[in-house]
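A single protein chain has been omitted; all remaining protein chains appear in their positions.
Per-chain numbering from 1; labels A, B and C assigned in written order.
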Amino acid sequence: MSAAIGARDSHAQIQGRTSIGFLGPRGTFSEAALRSMEVSQNADLVEYATVGQALSAVRAGEITMALVPIENSSEGTVSVTLDELATGEPLCILDEQAHPVEFALMARPGTSLTDIQQIATHPAAEAQSRGWLANNLPGVTVIPATSTAAAAAGLAEGASYDAAIAPALAAEYYGLTVVAPSIGDADAAVTRFVLVSRPTPPPPPSGSDKTTLVLFMRADHTGALLEILTELSVRGVNLTRIESRPTKKALGDYFFVVDAEGHVADERLGQAMTGLRRVCAAVRYLGSYPRHDGRESSVRTGTTDGDFVAADQWLQRVRLTGHSDNVS
Amino acid sequence: MSAAIGARDSHAQIQGRTSIGFLGPRGTFSEAALRSMEVSQNADLVEYATVGQALSAVRAGEITMALVPIENSSEGTVSVTLDELATGEPLCILDEQAHPVEFALMARPGTSLTDIQQIATHPAAEAQSRGWLANNLPGVTVIPATSTAAAAAGLAEGASYDAAIAPALAAEYYGLTVVAPSIGDADAAVTRFVLVSRPTPPPPPSGSDKTTLVLFMRADHTGALLEILTELSVRGVNLTRIESRPTKKALGDYFFVVDAEGHVADERLGQAMTGLRRVCAAVRYLGSYPRHDGRESSVRTGTTDGDFVAADQWLQRVRLTGHSDNVS
Amino acid sequence: MSAAIGARDSHAQIQGRTSIGFLGPRGTFSEAALRSMEVSQNADLVEYATVGQALSAVRAGEITMALVPIENSSEGTVSVTLDELATGEPLCILDEQAHPVEFALMARPGTSLTDIQQIATHPAAEAQSRGWLANNLPGVTVIPATSTAAAAAGLAEGASYDAAIAPALAAEYYGLTVVAPSIGDADAAVTRFVLVSRPTPPPPPSGSDKTTLVLFMRADHTGALLEILTELSVRGVNLTRIESRPTKKALGDYFFVVDAEGHVADERLGQAMTGLRRVCAAVRYLGSYPRHDGRESSVRTGTTDGDFVAADQWLQRVRLTGHSDNVS
Partner (left out) sequence: MSAAIGARDSHAQIQGRTSIGFLGPRGTFSEAALRSMEVSQNADLVEYATVGQALSAVRAGEITMALVPIENSSEGTVSVTLDELATGEPLCILDEQAHPVEFALMARPGTSLTDIQQIATHPAAEAQSRGWLANNLPGVTVIPATSTAAAAAGLAEGASYDAAIAPALAAEYYGLTVVAPSIGDADAAVTRFVLVSRPTPPPPPSGSDKTTLVLFMRADHTGALLEILTELSVRGVNLTRIESRPTKKALGDYFFVVDAEGHVADERLGQAMTGLRRVCAAVRYLGSYPRHDGRESSVRTGTTDGDFVAADQWLQRVRLTGHSDNVS
């Protein structure tokens, strides 16, 4: 079998087998989060060095989906993910997963805390461990690595530094010892991941859904954000999150990424989306998917699907007959 | 031919001949306004003593339509008309007409200004002539009449007062002499009349239309008016007028009558109406009709019919395929 | 004593004795409402033929105050009162009173219901008795009078009509017999009166106050009403009423009269008023006064006087020192 065919064999589309990319190397939170999702059970898991590479593989059809980090409760947005989703070939979010971020300090077997002078880790992990390091290893030097798992892998391969900050899972993979098990600053640090595929028809509403939209403003339009929020609030749609990102065209030129309560199939969200479509230069739909926290959308009086359908039928009757509401 | 059949003969619906009611007696502005409208050319004009009687006749099918005053540039809303249209059997406005209010002081032939000590007129006409009377007939007594034309008719029939304030047309009808031709205070006093029928399918948009709606609030809903205005403004619909009227249930319980720019067939107004329908306890549509001033609706970017249709199609595509806007 | 001095003697301001005007003649609801107010106890009550005349007397300093009707739960606004207050020499509302409207059918002693063929009354009273008349006196003729009391007075003086519709109080005054005691259509019809004086410093807040404002828009300003409501709502001020009235300049040119919850001395209302002052062409303050229904204003989080004062002090500190809120 030729290499080319072998490569194609790995494509889910051809073999009918699901393949899911994640941000490698082995042992990162991305893998841990992915393994905690049912969808990963009978799928091939494929590691990628960067978010961009994982999403490119989805776009190219080399894998079925990819799980990528989008937000961290202590560091905020993962900009590269937002930017990759917002432009280029369209992608859709199918699901989300919130995974606790627990960093461990790990070293080669036999190393004790007092031996540690140089630590390698990803800058984001360093940022979240700063407090612990200041208290427990005041004079230590921190060397940046491309990922926490790469720091652990390097240690296993005999790198010159003494320890790595990485998920506990990485210690297993690379035969290291956990010196301190949970050294993150924020007690409940959590990373939110999204499972992304090429555009597909939205799954049916689950009763607890979220919809992600990317909104590009018309040029030089002061008050655009107020306008956007009004389009949503007037139909009773709440936002759970709003992010602004630069368009990379000029300083001060932004687009917005919003997470709205509800599903694109909901009338209130659908009509809000048409309103946004008219008000914005472009609106990119990034998917409706079940919320990781299972919370139900709050529905204001007059904004159920039934209310919208009844109002549309009422309008049709008015337009056809001139008859509206009887009032005694 | 029996009396019953004769009565039915007068019904426009049966004979195919149009009959239009107006606020009598002969010689009022209502008649003058009606005669200035093309629709009156080949119609039977029927006078009624009150707005309520004219509208009851329309409701009962005794006449095809009625022209009734709805607003005066100096006295404001004609409350009885609004209240009659807002409740009871539904009616629709087909057209509107603005007619200048020019009052004349008239008397029996031979009477001069200095002879006049008692004048009869309708209180509204007195209100509009107050300035002129104070300057020109300071000590004069004004007697209230049910209408300006009734005052003129009474004069012709030998009433004890010396003059009447009425439209110049009334002098012709009743054989009186105009002593002073134009004595109204406000230079440009104008009455707006509406032509009302039983509900019919709306006429096609003329490009310069107005739509009248009656909005009943949900009980005890602070902020309802702001909500209403937002439903309209978010779709780019301007109001030309808003009136509050008591529901007659309790002091402080109101409904609103609004005149909106545009036609019920316009997408932006249609969608605003469905929004109002969901927000309000009841919405009564009182018709879309050509504006008397011929002014075109202002249409904000993103609110043409084409914009609405395109956004709806866009939503349909998103719902079916997950594909929205491409952004490079 | 010269005539000039005599004239001045009649001025309450000079003699220290309060005089209060009301809409006569004796026996109207205006008088009944006024007598139910404590302020009338030791005051001279002076009747006037019209609202305009009563208010002119206040403006001229001939009387201390006047009680005039401003709104009726079934007929709506008393336009003449609104218009008189909105323009001309400034006046202020000191207090309000809600008085039930109970109309009685009265006649000369010895008249029975079946004798009645012609009834005199004010058109507003006729409007409110229409249902009763249609049921109980179907063929009766109604003659308009300048006031309900005038109809009763005329009857007493031997007028040609058989009965009058007027407040029961009028029967006492004019020696008439009540044929039917309560013939108004709406069960709970109530007229709201306002006690008006020349401008004075507002009374201290009572804890349950209302403030009336007249708002004149800038020319041709679409969206002005939405702007006005936003100025109020953003500071947590609720409206209990809004009326539009024509400016008498052109059809479609209106001003608004609003009743807002709260007192001009309240910070939230004061700041809303300055916002309105900047947004409108003119704002006329018509007084802060205790609500007739004793209801307390609802106060949203962050809008107490303390919240406003604290925020102002906070701003002052920021401006002087650059220090604002500490956030750990």
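Observations on the structure shown:
The working rule: contacts are C-beta pairs under 8 Å (C-beta built on N, C-alpha and C of every residue); 3 or more make two chains touch, one makes a residue touch a chain.
Because the structure is predicted, anything quoted here is derived from the model rather than measured.
For the omitted chain, the shown partners it touches in the full complex are A, C.
Remark: the omitted chain is touched by one listed residue; of A:Ser74, A:Thr111, A:Asn136 or A:Thr304 this is A:Ser74.
Considering the whole complex, the residue from C:Gln41, C:Ser112, C:Ser160 or C:Ser328 that touches the absent chain is C:Ser328.
For chain A, the residues touching the chain absent from view are 71-76, 79-80, 98, 127, 130, 144-146, 186, 188-190, 192, 222-223, 225-226, 229-230, 233, 238-246, 248-254, 293, 298. The chain not shown here touches chain C at positions 86-88, 90, 92, 199-202, 214, 216, 218, 230-231, 234-235, 264-265, 270-271, 273-275, 277-279, 282-285, 287, 301-303, 307-308, 310-312, 314-315, 318-328.
Basically, only the chains that are shown with their structure count from here on.
The distance from the centre of chain A to the centre of chain C, with each centre set as the mean of the Cα atoms, comes to 61 Å. If you average the CA atoms of chain A and of chain B, the two centres end up 58 Å from each other. Along chain C, no residue makes contact with two or more other chains.
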